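One protein chain is absent from this view; the other protein chains keep their places.
The block that comes next holds subunit A.
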Amino acid sequence: MSVNNHSSEEHEELSVGKIWKVFFILLVLTVIEFIIALWVKPAGYFGNHALLIGNTIYITLTLIKAYYIVAYFMHLKYEKFGFQLALTVSFIFIIYFIVLMLIEGEFLNLHMVG
C-alpha cells in the first residue's frame, strides 16, 4: 500500500504546544461569549441595537471557533489544497440555503398571522 507510511512523515506541524494554544483560543472565545451574554448585553452597553450587535459578535466568534476546530483539531490546514477545496466548495449550497430560508422566514413574518 502506497499510503501506509504517510502518517509518520507529514504530521509534524501540529505539536502538543500548538494543540494547547488552539484549545486556549477556543476557551477564551467561549469566555468572551459568556461575558457578552451575562454582563455586556444586560448592562446595556450596546445601546439601541443590542440584538443586532450582540448577534453579529456571537456569529463571528462562532465562525472563528469553527475555523480553529476544522483547521487545527481536524487538521484540514495541513492537507493538500485540492482536498480543502473539495470539502469547502460544497458549503456554497449551505450559504445559499441559509439566505434563501431566512428571506422566506422574513416573508412569512410579514404576510402570515401568528
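Keep in mind that, in the parts below, a contact is a pair of C-beta atoms (placed from the backbone, for glycine too) under 8 Å apart; a residue touches a chain by one contact, two chains touch by 3 or more; residues count from 1.
The definition used in the following text is that contacts and distances are computed from a predicted model.
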Have a look at "NADH-quinone oxidoreductase subunit H", "succinate dehydrogenase", "Cytochrome c oxidase subunit 3" or "Carbohydrate ABC transporter membrane protein 2 (CUT1 family)" and point out the UniProt protein name belonging to the hidden chain. "Cytochrome c oxidase subunit 3"
With the missing chain put back, which residues of subunit A would touch it? List them for me. 2-4, 6-8, 10-11, 14, 16, 19-20, 23, 26-27, 30, 33-34, 37-38, 54-55, 58-59, 62, 65-66, 69-70, 72-75, 79-80, 82-83, 87, 90-91, 93-94, 97-98, 101-102, 104-106, 108-109, 112, 114
